[in-house]
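All protein chains but one are shown in place.
Each chain gets a letter, A and B, in the order it is written, and its residues are counted from 1.
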Amino acid sequence: MIQLDVTLYPQEIDPAGKRDPQAISTADYQKLIRDALDDLFPDVTDRRERRELMALLSPGATDLLRAKVMADPSLIGQRVIIDVPFSDDLDQLAKGRIDAESETATRRVTDKQIEWFQRLEQRGLVRQAFNTTLFTAGDSRSPELAGIWGSLVGTFWTMLITMAIAFPLAIGAAIYLEEFAPKNRWTAMIEVNINNLAAVPSIVFGLLGLAVFLNFFGLPRSAPLVGGLVLALMTLPIIIIASRAALKAVPPSIREAALGVGASQVQTVFHHVVPLAMPGMLTGAILGMAHALGETAPLLMIGMVAFIVDIPGGPLDPATVMPVQIYLWADAPERAFVERSSAAIVILLGFLILMNLIAVMLRKRFERKW
Amino acid sequence: MQLLILVLTLIVLSVIGFYLGRSRAVATSAGRTGHCIRSPGYYGWYVALWCALPALLVFVGWLAFEPEILRAILIDSLPQSARELPPERLSLLLNDVRSLASGNVLSRAADPELQAAAERYIGTLRISRWALFAAVLALAIGGLLWARSRVAPRFRARNRVEQVITVFLIASSIVAILTTVGIVLSLVFEAARFFVRVPLGDFLFGLQWSPQMALRSDQVGAAGAFGAVPLFVGTLLIAFIAMCVAMPVGLLSAIYMAEYAHPKFRAVAKPLLEILAGIPTVVYGFFAALTVAPFFRNTGAELGLSISSESALAAGVVMGIMIIPFVSSLSDDVITAVPQSMREGSYGLGATQSETIRRVIIPAALPGIIGGFLLAISRAIGETMIVVMAAGLAANLTANPFEAVTTVTVQIATLLVGDQEFDSPKTLAAFALGLVLFCVTLVLNIIALRIVTKYREQYE
Partner (left out) sequence: MAMIQEQTLAVRSERVTMSSNDLAKFKTDKVCVFYGVKQALKDVRLDIFQNQVTALIGPSGCGKSTYLRCLNRMNDTITDCRVEGSFLLDGDDIYSKDMDPVHLRARVGMVFQKPNPFPKSIFENVSYGPRIHGLARDKHELETIVQTSLEKAGLWKEVNDRLHQPGTGLSGGQQQRLCIARAIAVQPEVILMDEPCSALDPIATARIEELIDELRQNYTIVIVTHSMQQAARVSQRTGFFHLGNLVETGATEQIFTNPVDQRTQDYITGRFG
């Protein structure tokens, strides 16, 4: 971060003096920032050098300034102090990732920029701040402006769809197979089928989603709806297997007791067996969801890998999810993205460990010896 | 918004139906006791279901077919010149009309003809929505009244309601079947389209893989080559390296956990292993690409070996680490399933613990362990993210773990990421690869599951 002292000249921002928001938002803030930089380095006059000077700052600096002015038009005409992020290369320099002593040609910052940076440092204008942008912004081409909020929201929608579809279907299937299905070749086939489905590589589910949901049904690409559907089909067998185990653990004496007082089979199952098996089913569902949360490969197939800046507003908007965002950032050439993806991994792992802990605790809490 | 109101109305009607059915059941049974009317609630549910289900079916069906019909009407209403446009242009035009109708700003200025079309579109849409509204409401009310008239003491509402529940349960389990059918059909159909262009023999036995199709026919290497052998070799190489890491470590840790570890250690280590198994593969991929691969490259450079920065070794080793918890927990289950009596029998003959494990437990558990290994191999073959991030794209036909190789999954992912038209051999090749992948893992899984089930039955 750099502290900039920007004078908000009224004639630049709002020549008409009407404080019209439209006019304020289209004003040339870049010029204001350039002026502020010029004030700091009056000795830089050459055009090329001035461009290099401007490259010290993140391209998001103008947006920051605009947002500040838009929020409080009374600032116009005053001098404000604003914290502006450095560009990612300078950021790496500040963190010591770029060696100032190394060959000029092999590093991404010029000698001049290093010199300017050191001068700024001497004047005490450089400080380190917690990167809040990471949690509030969508994706961006510039690492210092990129955030995971967009992918978090995308993850939320995707998981919502996955859960809404996979949980009822899986529990319904598990109940049918365990409690109602006659033991014949047909149900044996369903059983073998589900066991195999649980072991099918996840990328194959991506191919299924691409061929069926996108091409056949014509659903939108990159949408959490499709991602959720694919992940739901993928987690379905996992939850079914866990739920069946939970149902199997309910002793038959409970079923006999309910049938013996004249409950029908449906009543027996829904009043007694399912409530007793519910903790086990929930554990299975949480583990299935954790699996879906970390899944990347099938989502690549259905276009959730696109570069998306906007925060998705619903399940039909293009979106990406956390693991895909990590993949994208890990593949990006800018060194600073590595730090972003590491941060995103920490957040993702935090969610996963939390889910796993809940599952383990559920199991411990409701473990029952019959 | 309109639709939301409709759904809400439907819900309200069903609730009313529930109370009407219940109160009627109570009323008709008044004065009688005991076994005539058992639980009036079921009569309520019966009426509510009759009210909601048919109406809901019509509702969903209508919404599913509405766009197609509207589109046809819209095209009919367009001027002759527009109707003769090529399909892409036509659909672009239709999109414009639709977005104009929903009040969005267009990229280009709207000409009056477009404006008129949009208004007609709005008109038909409104008619359609009102018709839908009327149909759904009529069905709901009709269903409600009809079901209510059937409520009588002799009538068994519970059985009907339970039938509906059972049908829902059966439908849920059929989804699993449909998923498999969907996978097989989509893979087979797309792969078939691919094999029309590229012969099956060339695909399975060809030694050259360069799926780039030239954009212009005069470009160099226009044809592209689809010989998948380098991919198969690369996949097997990486899976082999992974199993070399995972098998011994996983098996030994399972033996320790099952036979030697203190129960307290087990209670902590088991959940930890589960969490380890739950780490997303993209994290392993990150680890492989940014930590392990450079480490191998630098170590190799110091030893005078040239190790590619996208070596099969790095991807394979990290994949092996990923599979360790999987192998370990499967083997652990199998080893703990060996009956205690066998251990006691061995101890009774004076065998030491390690002798017991080597001579008795491992042989007894062997089928189960092998089944677990097969499942692990199938996972290694199907794993995508680690290899996408850490292995290369170059299809080298080599068995040298220090070189970059590519795998089936990497190719599927790279061929299908990004926008592309759906009938180029390049995209279809991904489906052919997917079919191979599916078949191989399926066979492995079936064999493994059969072995494991046999093994379980033996000790149950």
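Descriptive notes on the structure:
By definition in this document, a residue touches a chain if its C-beta (ideal position, glycine included) is under 8 Å from a C-beta of that chain, and two chains touch if they have at least 3 such contacts.
The structure displayed is predicted, hence computed values, not measured ones.
Screening A:S142, A:N193, A:S264 or A:S342 against the full complex identifies A:S264 as the residue touching the chain left out. Of B:N159, B:T291 or B:S306, it is B:N159 that touches the chain left out of the display. Of the candidate positions A:R50, A:R221 or A:H272, contact with the unshown chain belongs to A:H272. The omitted chain makes contact with chain A at the following residues, 182-183, 251, 253-265, 267, 271-272, 276, 368.
Here is the rule we use: only the chains that are shown with their structure count from here on.
One inter-chain figure worth recording: chain A and chain B are separated by 20 Å, centre to centre, where each centre is the mean of the chain's CA atoms. Considering their complex, residues 158, 162, 165-166, 168-173, 175-177, 179-180, 182-183, 186-187, 189-190, 271, 274-275, 278-283, 285-286, 289-290, 375, 378-379, 381-385, 388-389, 409, 412-413, 416-417, 419, 422, 430-431, 434, 437-438, 441-442, 445-446, 449 of chain B touch chain A. Here chain A touches chain B in the complex through residues 168-173, 175-177, 180-181, 190, 192-197, 199-208, 210-212, 215-216, 233, 236-237, 240, 264-266, 270, 287, 290-291, 293-297, 300-301, 303, 305, 323-324, 326-327, 330-331, 338, 341-342, 345, 348-349, 352-353, 356, 360, going by the rule given at the top.
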